[in-house]
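In this view, the complex is presented without one of its protein chains, the others remaining in place.
Coming up: chain A.
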Amino acid sequence: MSGTGYQGKKNIPHLTSERLLIKGGRVVNDDQSLYADVYVEDGIIKQVGENLIVPGGVKVIEANGCKVIPGGIDVNTCLHKPYLGTPPVDDFYQGTKAALAGGTTMIIDHVTPQPGDSLLEAFEKWQEAADKKSCCDYSLHVDIPHWHEGVKEELDQLVQEKGINSFQVYMAYKGLFQMPDSQLYEAFSFLKELGAVVLVHAENGDLIAQEQSKILGMGITGPEGHPLSRPEELEAEAVFRAITLGNRVNCPVYITKVMSKSAADIVTNARKKGSVVFGEPITASLATDGSHYWSKNWAKAAAYVTSPPLSPDPTTPDHLHSLLACGDLQVVGSGHCAYSTFQKAIGKDNFTLIPEGTNGVEERMGFVWDKAVAMGKMDENQFVAVTSTNAAKIFNLYPRKGRIAVGSDADIVIWDPDKIKTITTKAQQSALEYNIFEGMECRGGPVYVVSQGRIVFEEGKLQVQQGTGRFISRKPFPDIAYQRIKYRNKVMSKQGVSRGMYDGPVYDIPATPKYITPAPSAKTSPTTHQPPPIRNLHQSNFSLSGAQIDDNIPRRSGHRIVAPPGGRSNITSLG
């Protein structure tokens, strides 16, 4: 197949080889493929082309016609997310090892602070853990568990100083992370001003809570209760709502974990209508389905528990692959969040307590190749786009990541399209004792993986070092998301109609009696200065942008009376 040799003097057979030449491969980017050699120095691609002039003592990798593709970027991992005090079994070391073994050379992990925690502190905690352990480059998304005035400052700081440009909000997890629509609106508006990408966990948490108590009440406590209480409709509904919010605020929306056909269809329709929305299916939703929740083996059934749940419809993976191939879904994540069976068993008597998460970081690229490219749904360029380039573009890493070009980072994978591998727990890099893809055969896999200019995976062997991963900071306003937004901002500004003042009779409303039973006041408008109603469901003790209720805003109605455009009209008569 392929082999390595040393050109010139054979005296530097060292792992820290800083110079690499990849010969005879087919370089595949998201836009084109060509036969070319790639020369790497100091972790950066220096030359791409044929008959390169390279210095002596360079390590040469013979690609032998295999694909040379940009290393994968896994945009959704949770390698440091504790559940009730216990960390996942795959930490940054185990997790990034697994990623590299699967051809992924960069991960973006979720920072998940608790409601009430400081985002900055949580971010620093995650960064510290990752700097110590990560074997490949990484970046971080920050989840916003809870919206209040103080968060704004932290967000601003994270964007301006820390190099974070993506934040996740939750529409599910009622009473914990869930935000009501008005907070989402505020969050979207604020994040848009910062130029960040809003990631949305889209499920209707209110309805889930209702369904969960219903299902527990029926005596269903096993993992099958998980998909039963989270039917795919609830996912579709939330996706629709998130997109509506995004449209109103004119803010790009990124849907994490698209798990069902109906949710994917909503994303597709919205894109057709011109909404700036991105959809991310994950390895699990692309390779398996939710029928396993009904497995008689509790541990097996529990292993599949993730949110939104895998759809029990077995045609879902196929449908998602089709949409991925045609560009309606853009990015593949893994949603890798590994809890051992022992940890999953926390919920053995109550499915709502089962820690959520599936594996997938190692299998991610393989399954996309196997189920989409090898099946003829997708071409190799689109494969590169969905596994790497689109992610780099959306999160503003492009062209440093996600492309094989002069000047880009030397994160390169040599991909053998014919390699066949059977997924088993024994052979996996993850520390889990199970694998939800157990026994599946997968065509296509990496032969060599080059990360930061070093060969880290070669002939099935990993050679990694903890702590070599760098934090990659990202700038706000990624073009792929924000270019359209900027133009729309200009076009969409609204104007009032300039009219003469209404000078007819005005019905006299009695001053609203405060705290006396407001007897006859039906159908008034939502922002009126009503006394606080008896049950204000959304009242919280903070307000977002100062005094929200529009009482003190001086309206410039005065100068209109003087000379209304078009002369003074008789305003009371209809005509």
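A few notes on this one:
Basically, a residue touches a chain if its C-beta (ideal position, glycine included) is under 8 Å from a C-beta of that chain, and two chains touch if they have at least 3 such contacts; residues count from 1.
Note that in this section contacts and distances are computed from a predicted model.
This complex has a chain not shown, and the name its UniProt record holds, of "Nuclear pore complex protein Nup85", "50S ribosomal protein L19", "Dihydropyrimidinase-related protein 3" or "Lipid desaturase domain-containing protein", is "Dihydropyrimidinase-related protein 3". Across the entire complex, the residue among A:G95, A:G195 or A:G225 in touch with the chain not shown is A:G225.
Only one residue from A:F123, A:Y138, A:Y434 or A:Y482 touches the chain missing from this view: A:Y434.
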